[in-house]
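One structure is given below, represented as structure tokens, and several questions about it will come after.
Missing here is one protein chain; the remaining ones are kept as they sit in the complex.
Letters A, B and C name the chains as they come in the text, with residue numbers starting at 1 for each one.
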Amino acid sequence: QDTAKKAEAAEGPVTDAALSTDARAGSRLGLGRVATPDEVAAWDIDVRPDGKGLPVGKGTVSDGETIFAEQCASCHGDFGEGRDRWPQLAGGFDTLTRDRPVKTVGSYWPYLSTVYDYVHRAMPFGNARSLSNDDVYALTAYVLYLNDIETDEDFELSNENFTAVTMPNAGTFVPDDRAEEQHYKDDADPCMTDCKPGPVKITMHAQVLDVTPEGGGDESGPAGGSVD
Amino acid sequence: QDTAKKAEAAEGPVTDAALSTDARAGSRLGLGRVATPDEVAAWDIDVRPDGKGLPVGKGTVSDGETIFAEQCASCHGDFGEGRDRWPQLAGGFDTLTRDRPVKTVGSYWPYLSTVYDYVHRAMPFGNARSLSNDDVYALTAYVLYLNDIETDEDFELSNENFTAVTMPNAGTFVPDDRAEEQHYKDDADPCMTDCKPGPVKITMHAQVLDVTPEGGGDESGPAGGSVD
Amino acid sequence: GAGLAVAAGTRTAAAEGDPKITELQDWNRYLGPGVDAAPYGLPSEFEKDVVRRDVPWLTADATSSVNFTPLHALDGIITPNGLCFERHHGGVAEIPPQDHRLMINGLVDRPMVFTMEDLYRFPRENRVYFLECAANTGMEWRGAQLNGCQYTHGMVHCVMYTGTPLRNLLNEAGLKSSGKWLLAEGADASAMTRSIPMEKALDDCLVAWKMNGEALRSEQGYPVRLVVPGWEGNMWVKWLRRLEVGDQPWEQREETSKYTDLLADGKARKFTFQMEVKSVITAPSPQAPVTHGKGRTVITGLAWSGNGTIRRVDVSLDGGRNWHAARIDPQSFPKAVHRFYYDFDWDGSELLLQSRAMDEKGFVQPTKEALRKVRGANSIYHNNGIQTWHLKTDGALENVEVS
Partner (left out) sequence: GAGLAVAAGTRTAAAEGDPKITELQDWNRYLGPGVDAAPYGLPSEFEKDVVRRDVPWLTADATSSVNFTPLHALDGIITPNGLCFERHHGGVAEIPPQDHRLMINGLVDRPMVFTMEDLYRFPRENRVYFLECAANTGMEWRGAQLNGCQYTHGMVHCVMYTGTPLRNLLNEAGLKSSGKWLLAEGADASAMTRSIPMEKALDDCLVAWKMNGEALRSEQGYPVRLVVPGWEGNMWVKWLRRLEVGDQPWEQREETSKYTDLLADGKARKFTFQMEVKSVITAPSPQAPVTHGKGRTVITGLAWSGNGTIRRVDVSLDGGRNWHAARIDPQSFPKAVHRFYYDFDWDGSELLLQSRAMDEKGFVQPTKEALRKVRGANSIYHNNGIQTWHLKTDGALENVEVS
């Protein structure tokens, strides 16, 4: 059998031709269709910190209080304190450096636009997109009020004055510099032998044993932590 | 960030160490345990053409006829002709070069040992390993009789005379020489352009259309072919 | 084939827009099932047609039969475990792993017995391999028969196996130098057996207990099967319970009555272990018609060879007169399927689609005519001929043979 010879005679491998195109200058494939203005309007609901995306509308703190009591308080509590494990929306100031930080709209969120955007797209949980623009302005105003960022019940939030609101924790977010952490810089050639002075000791055991439901262990909750 | 430098400093890739051992000379890992003679005897049921593996035993054609009628004929037919699509065990002589070859123990099988081995390990279908050694000798003798290889109803097959039987189609099996086929030798640099003289014509359409059960097509059976 | 000709890229929506966009959809408003709903997940209900299918009239009974992988609906190179075709000769054995044993006997220093727990202690490898039944495409020897890629080519699948090299087990028993062949035996109701040359057994065979990360499926031999890379699927003995070392082959039923390839002159090839270079266009194909009309069209398919990797796949639109190099997706492995693509603009005319693979050793997939010329039409096994799909103007496709 002349396999070797044949292999030689045959052409080289066909490389994975770069079929995909340069998105900034490529020629189009002619797939899909142009979206209509109504379609874009229906889905383009995002709101940015600079106010881009805010619809025309307005609502007061007291309007918001009414809606919140009806549609939000069952989960988030009358004062945004959070029932059971549903999210807490207010308070937690000065807890960010503590052992159990309480991250709320007031204590943590850097931008008000995120409140408008998120409540409008995802709340009330289980009946998303059911609120009018004015409802969302009112609820956003009320969440500011719950967090003492606005203290006047008659305060009216609108697309006009929206970007004038500054959030307490704005400006404390820093860029990703994990790659500069010292342990990464140190570890290019990690230790292999006798890396610790003496025998290693156990300093802590798992807090939640037998986490599997059928394990029959402690399922009441952990000492701390959260998945998000 | 000094990523490049670090990459340089780091050790090269750890190769996939050949952890597996040389089966002819390797050192043992010490796993598993030695099998007992009873265990080997219980499972070592295979029979080879040279008679290796045949147990002591015997059975006549007429013994076999009785068992076959009771335990085999419902599928394979009284004369090994095969009912419905169950396998045919006898006949088909001189069909191997025809359009629809009928491959049976008589027309095709090169070794009698395969009959003993297979019937013993797998038949009757649905109640395997229920036959005694003598039953299997008798059934094997009967299958020879159905194929006119033995013509005497009193013929007794046993471990003594087993290897003396020669099968009609013995010696027609040849080694695998597919790699030597001319089309493989020709095709080291296959044609890319104008490989056929004129426009290509359809010479045959699928015989069985809409084969999917819900297709509503012809499900009664194909023009030919088999999955094994 | 409900082909609908729409000029690509020029479609416009009514001015007010598509209601699927302008109207709020339920899934955008109401909550779906939670994370406790599906401990072991299943495909979407909208994919319920993507299943293994059998052809009842092919065999006397479903317990010794075959079903087929829906190749026309799949992509990439990994076959999901639930869609790996099944072939068994006594139904699916359902074996409690704690009751399973693997014995090695014959020409060894000491016969051995292993439990599954023992096997898990051997060094492991993970390897992606195709498994093709030697009878795949076997119905097509006499000409176009079954109208669907699932049926013509669906006895191939490709998964990642976890196991230990077979040689490691043989080493525990201590191979005698007279050992030239290995008999592998299953624990199912057919007690499936095949003879394997020792050279292959010591080369790249695995004794495997996982596929695609999880335990083998029962249909594929749970708790443990043999993996015989590049060789015909029947040898990959499932529910593996015994390995006997011998000095000659056993000439078992599956290597004499079956899995021998009858030639036109009445002779039959035996021990045709290796799977040859092969490819097929999986879509478009009879079960996957072109529904978008003319314009940009993706042809995709699979290519594989028991010799190792696929070096090249060509695609023809005109029944093999002219060929175009297809793009082979780079993430594949030796003796695994390779995914290929050929993107082109369909002008809406009738086409005869073919693919032709070449492997790393230079073997080129033959035409069916070339195969029949040397092998006749009675081989049943090892039909690796070039497949033709007839694409019609309405987008429907049919399995055909061509001049």
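Here is the rule we go by: contacts are C-beta pairs under 8 Å (C-beta built on N, C-alpha and C of every residue); 3 or more make two chains touch, one makes a residue touch a chain.
The structure displayed is predicted, hence computed values, not measured ones.
Within the full complex, the chain left out of the display is in contact with A, B, C. Although one chain is not drawn, the whole complex shows that of A:62, A:114, A:133 or A:159 it is A:114 that touches it. Of the residues in chain B, those that touch the hidden partner chain are 3, 6-14, 16-17, 19, 28-36, 38-39, 42-43, 125-130. Although one chain is hidden here, its contacts on chain C can still be listed: residues 8, 13, 18, 20-21, 25, 27-47, 50-54, 56, 61-63, 65-67, 73-84, 86-88, 90-97, 99-101, 103, 113, 117-118, 120-128, 159-162, 187-189, 191, 210, 212-215, 217-219, 222-223, 239, 291-292, 295-298, 300, 327, 329, 331, 333, 339, 341, 343.
Mapped onto chain A, contacts with the missing chain fall at residues 19-24, 26, 28-29, 31-35, 39-40, 43-50, 52, 75, 84-87, 96-97, 99, 101, 103, 105, 108-111, 113-114, 117-118, 121-122, 125-126, 128-129, 172-179, 181-184, 187-188, 190-196, 199-213, 219-228.
Note that only the chains that are shown with their structure count from here on.
Across the assembly, the chain pair joined by the most C-beta contact pairs is B-C. Distance between chain centres (mean CA atoms), chain A to chain C: 43 Å.
Taking each chain's centre as the average of its CA atoms, chain B and chain C sit 20 Å apart.
The residues of chain A that reach two or more other chains are 3, 6, 9-11, listed in rising order.
Chain contacts: chain C has residues 358, 362-364 touching two or more partner chains.
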